[in-house]
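Removed from the display is one protein chain of the complex; every other protein chain stays in position.
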Amino acid sequence: MLLNENRLFPADENSRGIAKRLFNEVEKLPIISPHGHTDPSWFASNKNFTNATDLLIVPDHYVLRMLVSQGFKLENLGVIGKDINTEKDKRKIWKIFAENYYLFRSTPSRIWMDHTFENLFGINKPLNQKTADFYFDHIGECLKKDEFRPREMYNKFNIEILSTTESALDNLEFHKSIKNSNWNGRIISTYRPDNVIDPDFDNFKENIDKFGEITNEDTTTWTGYLNAHRKRREYFISLGTTASDHGLSTANTADLNNEEASKLFEKVITKIANSHEKELFRAQMLTEMAKMSIEDGLVMQIHPGSHRNHNKNILDIFGRDKGFDIPQRTSYVDVLKPLLSRYGMNSKLNIILFTLDESTYSRELAPLAGAYPSLKLGPAWWFHDSPNGMMRYRELVTETAGFYNTVGFNDDTRAFPSVPARHDVSRRVDCSFLATQVAKHIISEEEAREVAIELAYKLAKVSYKL
Amino acid sequence: MLLNENRLFPADENSRGIAKRLFNEVEKLPIISPHGHTDPSWFASNKNFTNATDLLIVPDHYVLRMLVSQGFKLENLGVIGKDINTEKDKRKIWKIFAENYYLFRSTPSRIWMDHTFENLFGINKPLNQKTADFYFDHIGECLKKDEFRPREMYNKFNIEILSTTESALDNLEFHKSIKNSNWNGRIISTYRPDNVIDPDFDNFKENIDKFGEITNEDTTTWTGYLNAHRKRREYFISLGTTASDHGLSTANTADLNNEEASKLFEKVITKIANSHEKELFRAQMLTEMAKMSIEDGLVMQIHPGSHRNHNKNILDIFGRDKGFDIPQRTSYVDVLKPLLSRYGMNSKLNIILFTLDESTYSRELAPLAGAYPSLKLGPAWWFHDSPNGMMRYRELVTETAGFYNTVGFNDDTRAFPSVPARHDVSRRVDCSFLATQVAKHIISEEEAREVAIELAYKLAKVSYKL
Partner (left out) sequence: MLLNENRLFPADENSRGIAKRLFNEVEKLPIISPHGHTDPSWFASNKNFTNATDLLIVPDHYVLRMLVSQGFKLENLGVIGKDINTEKDKRKIWKIFAENYYLFRSTPSRIWMDHTFENLFGINKPLNQKTADFYFDHIGECLKKDEFRPREMYNKFNIEILSTTESALDNLEFHKSIKNSNWNGRIISTYRPDNVIDPDFDNFKENIDKFGEITNEDTTTWTGYLNAHRKRREYFISLGTTASDHGLSTANTADLNNEEASKLFEKVITKIANSHEKELFRAQMLTEMAKMSIEDGLVMQIHPGSHRNHNKNILDIFGRDKGFDIPQRTSYVDVLKPLLSRYGMNSKLNIILFTLDESTYSRELAPLAGAYPSLKLGPAWWFHDSPNGMMRYRELVTETAGFYNTVGFNDDTRAFPSVPARHDVSRRVDCSFLATQVAKHIISEEEAREVAIELAYKLAKVSYKL
């Protein structure tokens, strides 16, 4: 077997026993996936996936980055780039992965993969050079079957709702198509307007123009631009969206008056804004989005702190999301003050904050979320979406913010088969944290059971208004 | 029972057994409370407290902030504010607290409260909606009795000495009255001159004037101003004070010559100083305080790193200390250099450093305290005065600074009944840390016993010269 039933539980017998009992209560609960990056076209078309490599390696930046860090080249791992020969032999790529699977020891990728191999594909021998062909063939065979199509997987995974993420310019055709189909899976989108908010985004000016066209607003004016946001948010909401997402590099906010903001916008769209003004614009837009959230009820997610595309060469050839986004030191206290002074005490505002800088958990985020009614903390994110990362999150956050200023789990995945694996890890780690609290007589086992269900299911549903 | 005798001890049987034996040695030791914010008038007048709400909720910013973070309003929790209707029905407020007591799960507030409920008031059923009235009535009855008056509680809690904190302008009337009474409790003050050092403090100029009046010094001159400090320190010392406390937002220090300092002071009191000059003045004053400490022997506490009153609205309406002080990134290495270059090697100087930025424990504070004879580290502070916070403190500090560059525990409380609860937590966590060291054969159990007593009692007494 690849998976032990006691995996991730505490090592001492006392805590482990409690963790098992708690996990029993949550293991089978439906999955709420309120934030992720799966492709809605999968569920619209429900076409079969093709092979193990294209399903599990090529789209997974966690896997790519580890192999690249050990000297493998993206083109040899099946990634398509400008003016570059990409390996076409999927089996050959799979073999590279299999031979180097030991590199992933003690990383979450290994846990997610083994979970997928055993639970989805029924494999119970370890992946390595010897078993590489068997794996490739077996997974390929499975993927041809109806039961391995996206909608069937969605059902098998016991997903209750799955959120994808689309740009402000997306027409949500796949979401419409799913809604109009006779399938009862619930796939909703998240409003992500970075490409019309961040003046440094590729093709920002063109994006603004397109933003005007699709909303029938004059996006060369501040008022028209804000109206365009309002209309797109409304459109997303009409198709089920309950949240927006903001992935700027900082959490800077501003509180300009209308005249100042209007002038700043003019500079930004006429491209004469300097870098300070561009940052001020992004900062002001977070506050504007908060204001709109109060009006239309969208939950507002703020995901700062990633230095995107650290390697320009990789970006130029292979594009975004290839494993070269690196976390950086991130501030919250000072920079959120303009927004929070303005709207922070308003209970109609629901902001969910994330971080890649774990030093802010106990220093800034838990104290902020433990004071402002408008703030909650998102789960351990990205690099920290891992057993130790999640445990640190609970240990650093809970004593100041409690459990009820957190929002359950986000899988944040691009790799659909890993969805149940990630929720399984999260549930096991939360139950382990709670088991230690029970073993140390900080809370009772009865309380822990109640909290375990909140963390695994209820809090995500409530916090994201699902 | 609300409290298990093994609470907070390690989960594995081996370490837990050791922890229990160590705790046995320290559980009954008298409490040294060298830093806190209880009200000396309680002990001067020895009047009965009135009801559970006014005793346990209204003055406790930990409790208020958690309830506010979940949407409750300060005025509905009994807090008085400008032009605002405050809830007068104490029972109604208590019921809000009781119904929402689950929010505090796994927070230190819950531990302190349960400790108070069971050990002080003899209650052994959990607080919730159903038991709310019983609690309110029972605590109210208790508080009417003589044995629940402040002095009687002080004795019951086995306190040997309790420090309060007063501003440089306080006349210490309550301390005098206690001293002149026939009660033998030892309540001393701490000299906290922030309001005459920080040019940004409310009414700074008026404070300086008053500072001159009560010391009969010309505080419009640098020399007179420094003399005023010397005289007030002397006055505090005459009433038992052994320490000063400095709660500025940074740990910046400066080392100006007399002429520079004198010119700067002139700018500061004539209000023409800019923000850089004001910060320089605060920085210079830390160095001046260090110099006076060498002269008069006061232990000098530095508590930087809180962004006070993050929400201006709350400040304007409800005032300070209502749960909206948020920690921020704090530096020590560079900014303490001017002071340490001047006086850092002087063994007559005793500085105790605190932090709200845990990333500095192993990076800056333990290395500094493990080198300079004038520096010691205060315990895990405020948001980190919690089981995991204390454990992180020991884990991050001990390997570089050892135990003997730390100063035992501070309860730092405003809520008198929580004093014994907080010392109980600290003793349990330190014994747990030591037990793990013994279980891993890093130190012997005999050594651990000696250290446990130092951490629970002796180090505080020696470090604060009590």
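The chains carry the letters A and B, assigned in the order they are written, with residues numbered from 1 in each.
Going forward, a contact is a pair of C-beta atoms (placed from the backbone, for glycine too) under 8 Å apart; a residue touches a chain by one contact, two chains touch by 3 or more.
Being a predicted model, the structure only gives us computed values, none of them experimental.
Asker: Which one, A:Asn76, A:Thr107 or A:Thr220, makes contact with the chain that was left out?
Answerer: Of all options in A:Asn76, A:Thr107 or A:Thr220, contact with the hidden chain holds for A:Thr107.
Asker: Looking at B:Ser15, B:Ser306 or B:Ser426, which residue reaches the missing chain?
Answerer: B:Ser15
Asker: If the missing chain were put back, which residues of chain B would it touch?
Answerer: Touching the chain left out of view, chain B contributes residues 10, 12, 14-15, 331, 333-334, 337, 340-341, 344-345, 347, 359, 362-364, 366-373, 375, 395-396, 398-405, 436-437, 439-443, 447, 450-451.
Asker: Contact with the hidden chain only, please: which chain A residues?
Answerer: Output for chain A: 3-4, 6-13, 65-66, 68-71, 102-108, 110-111, 307, 310-314, 323-324, 326-329, 356-359, 383-384, 386-389.
Here, only the chains that are shown with their structure count from here on.
Asker: With centres defined as the mean C-alpha position, give me the chain A-chain B separation in Å.
Answerer: Computed value for the inter-centroid distance: 40 Å.
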